[in-house]
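A single protein chain has been omitted from the complex, and every remaining protein chain is retained in its original position.
== chain A ==
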Amino acid sequence: MAKIIGIDLGTTYSEVAITEAGVPRILENAEGMRITPSTVAISKSGERLVGLLAKRQAITNPKNTIFSVKRLIGRKFTDIEVQHDKKWLPYDIRESSTGGVEVKMGDLPAGQAGTWYKPEEISAMVLAKLKADAEAKLGEKVEEAVITVPAYFDDSQRQATKNAGEIAGLKVKRILNEPTAAALAYGLNRQKNEKIVVYDFGGGTFDVSVLEVGDDTVEVKATGGDTHLGGDDFDKRVIEYLVGEYKKTDGVDLAKDALALQRLKEAAERAKHELSGAFETEINLPYITSDASGPRHFLLKLTRAKLEELVRDLIDRSVQILGKTVKEAGLDVSAINEIILVGGQTRMPAMQEAVKKYFGKEPHKNLNPDEVVAIGAAAQAGILQGEVKDVLLLDVTPLSLGIETLGGVMTRIIEKNTTVPTAKSQVFSTAADNQPSVEIHVLQGERPMATDNKTLARFILDGIPPASRGTPQVEVTFDIDANGILSVSAKDKATNRSQSIKIEASTSLTKEQIEKLKAEAAQYAEEDRKKKDLAEAKNNAEQLVYASEKAVKDAGEKIPAETKDTITKKIEALKTVKDGQDANAIKNAANELSAEIQKIGAAVYGKNEPKSS
């Protein structure tokens, strides 16, 4: 069965995602980008361009480059919004015979007259590209889609969007509200009776939606926003500031130089992005312009505080709209359970802070805010496809599983949150010379020391042939089947002797018990680290003592008596501290011994040298 794709058909950019193995992911377009400009053009040579390529020629072909068509789709020509947008959109817009809107594209320099298109035909061109690119990426036909629209879209706008899909050759399985998609992306549709606010600050539009999750539905309680407020306004503020500062310091008006202005625009966007992570950034544009005195350079430091000052009123305005919308939903701020941030501009810390302050709650922001709507559309597509049905719900191991190793340390074999069924093995060895058997102590938990974790089972593998420590190879395998039953086996690779045990109750802990164990692990992290550190120091010391004694014995008379004497003393020193509780003392003694021990090598090889040459 072919995949259903999820499409976020945005005002300025669009994205496509699919659900694979239950997990939604964004598909890259033919140009290798995760976002596609919602732009269509007829180039001056008469070629139809969609997406990035259309955008690349927009500046010199504004009359024949259509963007922001989402602002017009499904609307009447007489709508206030259309009349307003008509003023600033650079392409021709007229009333259609049915009272709708039409846009013109394809006026060519050679004299051909352009063609009038309905907005849904333009959107269809964008959708057709998204479909074709998705097909190329997936290597199979795509025939069905879920397309998102703003929550405030009326029937006519929804129908027109659906038609756009059909024109593009897509069967539109569902027209999904953008905020609902965002809630789906975060899996909040499963939280019954929750009230969710979606704060969507895009490039050119700002939308607020209040949702209520019912039994099987997500209801939109209220919507609000400003269709002409977005991240682009932030860029404009930064550019204006940069131009103003340069005028002050260098007396040149960069606003008059179109190319300089373009470079400033790119730099402003970049600076804005950088200031979400850093507190200060440098805008450095050598050769920004030139005048009679020669080339001019642009260099300015922009701080996060300055950026925030420049756009403070815009953020405040969005919070005001937010408050109004929550009130319209008939809700108190305290009644809101979850807040979701959507749109690239919400990466700005000051904006996150403003929303957090308003609700007194941390908003959801883990997912990429540019992609969250497309991810949600793909999740919806997955549900429609039966992909996310709970039929094949695979479990995970809630806690780590492992065995006790030298020094009472728990060595993890299967990490927590591993999807089952699964099997993993690791090879261990003996701790002492001629050790005839090993004890396998099966543990569950997150603490580093064996004693702090839960014992699931113990068994012994014997019959290991005599050998020096570290030589035998015992392979320990953990296998958890789909029902959560754990089998542990240990096999001596030399003799193929093996022992195993089945543990039925490995995942039978209650949710509370699991949480308690995890909390304990976090609480004791520091103390545990010290314990583990000590155990490791002791292990190392023991190995070093063993190796040193062996080396001294093996070297025999090849080393001078005084070196031998010092080493023996150092060995004794390490032996006295190694059973104590001071990890540092053990480490120091061990370091001293290892420095000394190297002299054996030097002595042995030093003597051999003349012979070998």
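Definition applied: contacts are C-beta pairs under 8 Å (C-beta built on N, C-alpha and C of every residue); 3 or more make two chains touch, one makes a residue touch a chain; residues count from 1.
Convention: contacts and distances are computed from a predicted model.
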For the chain that's not shown, choose its UniProt protein name out of "Branched-chain amino acid ABC transporter permease", "Ger(X)C family spore germination protein", "Protein GrpE" or "Aspartyl/glutamyl-tRNA(Asn/Gln) amidotransferase subunit C". "Protein GrpE"
Which candidate, A:38, A:61 or A:189, sits in contact with the chain we can't see? A:61
Taking the entire complex into account, which one of A:78, A:249, A:262 or A:451 touches the absent chain? A:262
Write down which of A:35, A:49 or A:329 is the residue touching the left-out chain. A:49
Can you list, in ascending order, the chain A residues touching the missing chain? 20-22, 31-32, 43-45, 49, 53-54, 56-57, 59-61, 109, 258-259, 262, 286-287, 290, 294-295, 386-387, 389, 391-392
